[in-house]
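All protein chains of the complex are present and in place, except for one that has been dropped.
Up next, chain A:
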Amino acid sequence: MTSTPRAPDGPAVVLDGVHKHYGDTRAADGVSLTVARGEFFGLLGPNGAGKTTLVEMMEGLRRADSGTISVLGHSPWPRDVKLLPRLGVQTQASPFFVRLTAREHLRTVAALYGADRAAVARTLEMVGLTEHGDVRVDDLSGGQRQRLAIAAALVHEPELIFLDEPTAALDPQARRALWQVLRDLKGAGRTIVYTTHHLDEAEALCDRVGIVVRGRITALDTPNRLIAAGSTTTRLLVPADRLTLAEAEGIEGVRRATEDGDMVVLETLDSGPVLAAVDKIAGLRGVQTRTASLEDVYLELTGSGAP
């Protein structure tokens, strides 16, 4: 199809004050965000927070009640056939034409986009389904079906790719393989907007993440900066046979010490001096340090445990 876009102008996606209600449910409650070209943008949030609604409004599958959405400089609603070939979309439903093989399905989708036939074999290869090409879609495993749905989003080499929980049904190997596919796409200058429940994945892949809670973006930054701005507590895990709880509580800079199985857990804001103190008392063999991850920040922001 078209060559890979270079030196693109303007942001890939702009949302400004977007609202969407279903009855009393506020699926999007004044969302504003910008995704730059070439960016890998992740949307995180609990189930029902409004991630899918946001993505589907960007794709043009749903219409916003109010606010403006611009995708590659165009409005995605109403259906704009000039814009569509530039977008790649994988929805959670993973739709397939009935009673076709994986290759036949992908060939059909490629034809719907007007993509060339060679793209079919190339894309099947990309998602690792070449040897399953002649298997009926109904007979594929859950993970294979998901990879086929992703292939259908990529077959026409779109500039902007929307993936809704693409790694949900994948086993660890397939997940890592898809990470590589996504990194390669980003390397080729494509923009990716995706939703996920895997925080390790978002931390590893995304340039920026937005955390969605009850239809609002509650945090929007790079994973590293979100982690830095969030919890600064570091946990030190020391084998319990070498350090008593009393000794641990006596170390300067330890805010809290608890026993967890065969480890004593020390919480501190400044891990350096505490580590030095632990070294003197117990030695550092077997000591583990846990810094805050995106998951901690996420749980904090989404109010896990709170109603």
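Note that in this section contacts are C-beta pairs under 8 Å (C-beta built on N, C-alpha and C of every residue); 3 or more make two chains touch, one makes a residue touch a chain; residues count from 1.
In this text, contacts and distances are computed from a predicted model.
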{"item": "Absent chain [UniProt protein name; select from \"Protein phosphatase 2C domain-containing protein\", \"Transport permease protein\", \"NAD(P)H-dependent oxidoreductase subunit E\" or \"Cytochrome (Ubi)quinol oxidase subunit III\"]", "value": "\"Transport permease protein\""}
{"item": "Residue among A:Ala152, A:Val254, A:Val274 or A:Val287 that touches the chain left out of view", "value": "A:Ala152"}
{"item": "Of A:Glu59, A:Glu159 or A:Glu203, the residue in touch with the unshown chain", "value": "A:Glu59"}
{"item": "Hidden partner chain, residues of chain A it touches", "value": "56, 59-63, 79, 81-82, 84-85, 87, 89, 91, 93-100, 104-105, 107-109, 111-114, 117, 152"}
